[in-house]
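Here the complex is missing a single protein chain, while all its other protein chains stay put.
Per-chain residue numbering starts at 1, and chain names A and B are given in the order in which the chains are listed.
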Amino acid sequence: MKNMFSTNNKYLSLLVTIALFILMFGAGSVMYPGFFSFQNIFNILINNSYLIIIAIGMTLVIISGGIDLSVGSLLAFSTMLAASLLENYHMSPVVVIPLVLATGSIFGCFMGCLIQYFDLPPFIITLAGLYLARGMCYVVSIDTIPITNSFFTSVAQYEIHFSPDTFISINVVIALVMILIALYLAHYTKFGRTVYAIGGNEQSALLMGLPVAQTKVLVYTFSGFCSALAGIVFTFYMLSGYALHGTGLELDTIAAVVIGGTLLTGGVGYIAGTIFGVLVFGTIQVLVTNQSLNSWWTRIAVGILIFLFCLIQRLFESGKAAGGVKTPEVSDASVKKIE
Amino acid sequence: MGEISVIWKKFYSSRIFWPVAALVFFLLVNLIIKADFFTIEIKDGHLYGNIIDIIKNSIPIMLISIGLTLVIATKGIDISVGSLVAISSAVVAVMIGGNLVMVNGHQEFVTLFPMPVAILGALLVTSIAGMWNGMLVSRVGIQPIIATLILFIAGRGIAQLITTGQIVYLYYEPFFFLGSGYLFGLPFSLYIVIFVLVITMFIVRKTAIGMFIESVGINPTASRFSGINAKNIIFWCYVFCGFCSGIAGLVVCSNIKSADGNNAGLLMELDAILSVVLGGTSLSGGKFYLMGSMIGALIIQTLSVTIWSFNVPPQISLVVKAFVIYIICLLQSGKFRKGLFRIFGGKEIVS
Partner (left out) sequence: MPDNSKGPILEMKGINKSFPGVKALSGVDFRLFRGEVHALMGQNGAGKSTLIKVITGVNRQEAGEIRLGGKLIRPDSPLDAQRLGISTVYQEINLCPNLSVAENIYIGRQPIRFGKIDWKEMNDKSNKLLSTLNVSIDVTQLLSSYSVAIQQMVAIARVLDISAKILILDEPTSSLDENEVKLLFGVLKKLRDNGLAILFVTHFLDQAYEISDRITVLKNGNKEGEYISRDLAKVELISKMLGKELSEFSYSQKETVINTEGKKIRDSKEVLLKAENLARKGSIAPVDLDISRGEILGFAGLLGSGRTETARLLFGIDKADQGDIFIKGKKKNMNNPSNAINAGLGFCPEDRKVEGIIDQLSVRENIILALQGKKGIFKNMPMKKQQETAENLIKMLGIITTGTEQEVRRLSGGNQQKVMLARWLATDPEILILDEPTRGIDVGAKLEIMELVLNLAKKGMALLFISSEIDEVVRCSSKVEVFKDREKINELTGGDIDVNSIMHIIAGGN
């Protein structure tokens, strides 16, 4: 038990986030009767499944030492593209969905190539990507495009019941599948481990012979894919394509990732942490709504949480620099001195 | 004739040549499309025309860029500037507030706080926000992007908090003069920019602080060894940036006669960063060019107008802006320039 809270425990930040979630949910349960129910947790999942998917992509990008600010706009563009293809060109979902996913991936790949091969700062490139994607939304259409396609409408309304009162939506299933895929990628593939290595020390990763360039480009491609998938999921949720979808989503995502224990400096983070980060974020929103507070309180609370997490992370970093495990003593006789 | 060629040569080799050239280029494109682009008339006692509009609309970005240029010169960045604009608008609007009352048979508008106090209040709040940013970067040692990310996220929430979630409308006439008034035919806000710019340039070049900022941005260790207090310099640059964003917020609020916590200053951070970069200051810190940043702001505004005059919806300008950023970044990238030379086999230009 003592070891659980030592600073050397690599799962410490994950535990903190889980504890935070339990704390918040517990507080909610105390404040509102009926808060503590499975359906409440399921509702948080239903309402935030797109956020989970995007945050997964963002987590890998941040672990690799980069950042992706285009996710929200890319989500919006994906909804626009899907809606337009479905409604205006009457294409089948079987074609539209893969097309949208491919477009998102290519967009991410484009940014990844600029960042990697020309040594450009990810912050600026993806921020410009934010502008680009949102602009492209307007190129497709200035107004919203409602989706009437039967496949989409039926998926939107479908409920998977565990009991008469508890259910989840298909979006949650998609999110859960993505979580499993992400866990596999992050912990059981060379790609995932290379992402961690790059974030820890890119120079060392290069010297150790790891495929740094491909991995970095791939990680942005994956983030683009996640944004596109989240866009599809969002269309199941909102049944429309609209350029203003997902405004500010990148910030919510970064917030969830940071609260989940991933360091913005790279190299450290867990997919599981991000999931709980999203749950914490979702719980804050529910609490804020329940208190009839304005939604901007969410922003402030999130800002404060990020600050606290950054501060704590910084303190840990400087504390670790001073400490460190000592080498065990050598029991041999002393070495001869040369005269 | 010889003197002119000397002046031209100096201009050509200075960093400000390319920004000015780009600006002239875009202005000329507009002239080609619309022959009367440059015409200026006098209406209602003040100058009126496309050029005046461009200048007027670039003023908030210009104000932000003055502070942001210094921050970027220290090898930092401040992405919270847009949120600070929202906060400043909110503070001044709420503090002016006020009601219509009857005084001696006339209807008069009475403010909650005197206007000067409200203005000072707004500037104070954003300066404190700048202190917060500066403290995180220089004392706690957090990376500038991450440090200013916090206010980037929370700032609008704070602005909403101040306006209690509603858009605050202003009716106090004297305040409108700030953003919409004219003095000697030119927009009053232009005088504000010129004032701030001149004072900043004066301070930066007539005291040692300009050189110290550049020194800190290029080599903080060597600067420290020379007895320069890098931490303090970095701190005050962020404070000043907050202050400038505050002024920008006042102008914005006065212009649209309201404070909207959600939309005020939206997307301004990228425009401001773009202005500074277009003006010749490098994102990796060091030498900075205040005049260049002003030209940069004008370029962005002219770019938007150019796109608009092609009858393209204004939202599409986002796409163009994005590509302009990519092109500039590529041009600033050493790897890209090397690649170009290999393809075109040109002479190695020492940059």
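What to note about this one:
Note that in this section contacts are C-beta pairs under 8 Å (C-beta built on N, C-alpha and C of every residue); 3 or more make two chains touch, one makes a residue touch a chain.
Bear in mind that the values here come from a model prediction, so they are computed numbers and not experimental data.
By the touch rule given at the top, the unshown chain touches A, B in the complete complex. Within the whole complex, the absent chain has one touching residue among B:140, B:211 or B:327, and that is B:211. In the complete complex, the residue from A:50, A:77 or A:196 that touches the missing chain is A:196. Taking the complete complex into account, residues 8, 10, 184, 187-190, 193-194, 196-197, 199-201, 203-205, 207-210, 267-268, 320, 324-327, 329-330, 332, 335-339 of chain A touch the chain not shown.
Although one chain is not drawn, its touching partners on chain B can still be listed: residues 206-209, 211-212, 214-215, 218-219, 221-229, 286-287.
Methods note: only the chains that are shown with their structure count from here on.
Between the CA-based centres of chain A and chain B the separation comes to 32 Å, rounded to the whole angstrom.
Across the complex, chain B meets chain A through its residues 77, 140-143, 145-147, 149-161, 164-165, 261, 267, 270, 273, 283, 313, 315-323, 325-326, 329-330, 333-336.
Listed in rising order, the residues of chain A touching chain B in the complex are 67, 114, 117-121, 123-125, 127-129, 131-132, 134-136, 138-139, 142, 243, 251, 254-255, 264-265, 294, 296-300, 302-304, 306-307, 310-311, 314.
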